[in-house]
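This is the structure I want to talk about, given as structure tokens.
With one protein chain withheld, the remaining protein chains of the complex are depicted in position.
Chain IDs A and B follow the sequence of writing; residue 1 opens each chain.
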Amino acid sequence: MDEILQVKDLDVSFKTYNGETNVLRGVNFSVQKGGTLAIVGESGSGKSVSAKTIMQLLPKQNSIVNNGEVLFEGENLLTYNEREMRKVRGSDISMVFQDPMTSLNPTMSIGKQIMEGLLEHQNLSKKQAYDTAVGLIDLVGISNPESRMKEYPHQFSGGMRQRIVVAMAIACKPRILIADEPTTALDVTIQAQILDLMKDLQNQLDTSIIIITHDLGVVANMAQRVAVMYAGRVVEIGTVDELFYESKHPYTWGLLSSMPKLHEDEREPLVPIVGSPPDLEQPIQGCPFAPRCPYAMKVCHSHMPEDFSVSDTHASACWLLDERAPEVKAPVGTEVNANE
Amino acid sequence: MGKYILKRFGYMLTALFVIVTLTFLLMQLLPGTPYGNVDELTDNQIELLDKRYGLDQPVAVQYVKYLGNLLQGDLGVSFTYTGRSVNTIIAERIGPSALIGMQGLIFGTFVGLILGIVSALRHNTFLDYGSVVIAVLGMSIPAFVFAALMQYYIGVQWKLLPPALWEGYANTIMPSIALSVTVMATVARFIRSEMLEVLGQDYVITARAKGISQFNVTVKHVIRNALIPVLTMLAPLTVSLLTGTLVIEKIFAVPGIGEQFTMSIMVNDYSVIMGITIFYSFLFVSIIFIVDLLYGLLDPRIRLDGGKRE
Partner (left out) sequence: MSEHRDHISEDMFTPDPIVGKEETQVSDTPQLSFWKDAWIRLRRNKGAVISIVLLLFITIMAFVGPMMNEYTYKDQQIAHSHLPPKVVGLEWIGFDGTDKNGVDVYKEKGIEDVYWFGTDQFGRDIWTRVWEGTKISLYIAFLAAALDLIIGVVYGGISAFYGGRVDNVMQRIIEVLVGIPNLILIVLFILILEPGILSITLALVITGWVNMARVVRGELLQLKGQEFVLASRTLGSSDFKLITKHLLPNALGSIIVTLMFTIPTAIFFEAFLSFIGLGLQPPLASLGVLIEDGYRTMQLLPYKMIYPAIVISVIMICFNVLADGLRDALDPKMRK
């Protein structure tokens, strides 16, 4: 297969002063070569933790990987030690963080910060690294790259800083770029610019992207495939079309109907998802979404649903897909489809 | 940047002026006379002495005179040691104070930095708890208690070091260590919390996500950013050193400024008290000024914009 990254059965816990919190409960997804996977879900659903587990950036003292594999080109990254992992970070897989205001070191010039990764991974002289960094600043669309090399983060606007962060991330032409809510902290107009920038770079460098977001607009704009996370699990995964128009999971339905749409009857109110996510400190029996699910059945409260395969690319963890379950008509998707 | 320096310099001068004025006024309120043997003096003699020291003139005139002399670096003459200027007294006594002060500062800062950094990097391990306990003890046990105990055991009981006086380098060791304790504890606690805060910053994760080794991240990103605020500790540290020298010089009989100050307090030697007060304040205010400048140099946010730090 041309899958560059596969995450299998990832199970991660955090130690808190109340005991352990099981934040990832068997996460499965994969990323195609050159493709873009979006991970969506509410805050606390485990999106960022998944990304940081791939990079092994979780603080070691209070996080435990209980189970699972992260296969990067067939190699399990979770078996790598710190030294081996360092060669992967920033070079094969790199990351863009949410808040450009805090993700740059305030006391180091941006030139140095970009060069740092280059010098670490590629056998470049200082001069070569400098030239590459200048090229990168230019590439991400910032004018006067030479003079800006010497400047410090506080001299840049938020959007500019995020461009720098992207430049840093792509410096070593990584195979995978993980973007953890890269546009959440930015103005709407800047958001589009950053997303376009990432798409351009993806085309130029043939990088795969994992974009973490809770903005379905970003998903539609960027991704080919989507994984929906809820309470530390991927509850549904599929192509953008499959998820937007043929979703089989009530949680995804909920997400879709709580999102405003441009061409829809304005009188129709947005539908929020009732309730709040489960407390991950407690063990969860059955489907974690069952308490909030209007279609819940008895089985949902007692048994965790497995992934039901809908098509080659589409899987959904919901008991409604069992042949014994009653027929339920999705409240979203098909109608939208008919409208278009 | 120029504006920033000017502003800081302005504060420095204002603070000094306030201190000088305040000291002068307070001295006027002091009970008693500055002459040690007042009972033996006739009224006539006191009058003569007053005249000689200019104390017969109105307070305002004395004040202006004092300010004028001060601008020329003249702190006046001692009442107790006839004929000796305060400048000479300070000059004679600054050596020992500066020596034990610097040794204490350097040693304390060095040990404090190590304790604090290790503590933060090994957060919530026994190393961390150990350094935290040492720091709390250092903060809590008054320096003079520590110094007295050290003198009693190391100096008197075990005879490892000379217990007091000023006869050679060995005499500087115990006073310096006694002074360094507070410095060490303050620095250790401060750097630990700064480091922990920086370690939690996004840019540290960014650096690690670039594949930079833990060591390089610590040295280039964490320690640098954690050390800059430590500079601001220099001013309070100076105060604690000054406070420390007063008692520690007394305990170890170090012929320094602190010992002179406590002695002058005992005998009501106005001009020396004032002189040392102003000297201390000048030192302190200059250090604050220098710290502000260094801060400006080290933190690009201030260096380039002259802006305010948060």
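Things to note:
Criterion: a contact is a pair of C-beta atoms (placed from the backbone, for glycine too) under 8 Å apart; a residue touches a chain by one contact, two chains touch by 3 or more.
Bear in mind the structure is a predicted one, so any value in this text is a computation, not a measurement.
Put simply, the missing chain touches A, B once the whole complex is considered. What subunit B contributes to its contact with the hidden chain is residues 11-12, 14-16, 18-19, 22-23, 26-27, 29-31, 136-137, 139-142, 144-145, 148-149, 152, 156, 238-239, 242-243, 246-247, 250-251, 262, 265-266, 273, 277, 280-281, 284-285, 288. Where subunit A meets the missing chain, the touching residues are 16-17, 274-276, 279, 290-303, 306, 319, 322, 324-326.
Going forward, only the chains that are shown with their structure count from here on.
Separating the centre of subunit A from that of subunit B, both taken as means of CA atoms, is a distance of 53 Å.
Here subunit B touches subunit A in the complex through residues 123-124, 201-203, 205-214, 216, 220-221, 224-225, 228, 298-301, 304-305, going by the rule given at the top.
Interface residues of subunit A facing subunit B in the complex, by the touch rule stated above, are 55, 57, 61, 82, 86-91, 94-95, 97-99, 102-109, 116-117, 120-121, 152, 154-155, 165, 168-169, 171.
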